[in-house]
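What you see is the complex with one protein chain gone and the rest in place.
Moving on, here comes subunit A:
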């Protein structure tokens, strides 16, 4: 296990370096003069020269790359061109908002997905099974941004059940401590605000959670079907154990191993999907941060946002791989 861990972490280094390099080269890959593109046609010559210097485009790329890496190690992500603030200061509240949303989406996806998959396998070839599998297929085929809009239209506008956009009631803003509002409101003991935060999380959480939910349901079902064919399940049933016990205790334990991997992979993908969900629901997360930066051509912010999410994605995948090896002692590396 230890040697596997070391090897797996060792593989990470070239990947991370490559990622940083790609993100670093983004601004240099812009056709023409990047500073001109950022400032627009009317910009003065002096302003363009200044920005070219600020972006480090006057120096050769390799010295600049070393500088960039040095900065990253010190937690320096550069400066936003629009607000002129250090990006590392601006990033955390956005990142916290995204993490909170992704976490809730994952919980919804796992609870509904795993249970739907289990029951589908249990009632294989029943109407319930067909229904769940069809819904799962539709869930995978739906663009989440469209689903989010439909949620807003039917649940928020037509039925007026839940708020359409944002993270909190703007009339009663939340005092940020950790920027994870579920946690903040609990720390402050403000229960009505906590409920408000939960209400704001439900619709974007479901929208973001749909695809992982569908994939988890399909994976759980096929994994359960596989396990339920095994001898020890037949033995358990032969000695008269009740079906719920066989399904939830004996089968589930073994069936969950591949499911855990899928859950981990999906957790990483949620971070990518967050961009689309956040723009729909006005969620002030890192997706919105990148989206706004794209329209104002704030390249350092786009770079940092992408780098942070991609790094998180890589580390989540690492944790999943290690967990997978830890959960299943039969796997030898």
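Just so we're on the same page, a contact is a pair of C-beta atoms (placed from the backbone, for glycine too) under 8 Å apart; a residue touches a chain by one contact, two chains touch by 3 or more; residues count from 1.
One rule holds for everything that comes next: contacts and distances are computed from a predicted model.
Look at the chain that isn't drawn here: its UniProt entry, checked against "Peptide ABC transporter", "Helix-turn-helix domain-containing protein", "Pyridoxal 5'-phosphate synthase subunit PdxS" or "Sarcosine oxidase subunit delta", names it "Peptide ABC transporter".
Looking at A:87, A:255 or A:302, the residue that reaches the missing chain in the full complex is A:302. Within the set A:48, A:69 or A:142, the residue that contacts the chain not displayed is A:142. Residues 11, 14-16, 18-19, 22-23, 26-27, 29-31, 137-138, 140-143, 145-147, 149-150, 152-153, 157, 268-269, 271-273, 275-276, 279-280, 290-291, 294-295, 299, 302, 306, 309-310, 313-314, 317 of subunit A touch the missing chain (whole complex, contact as defined above).
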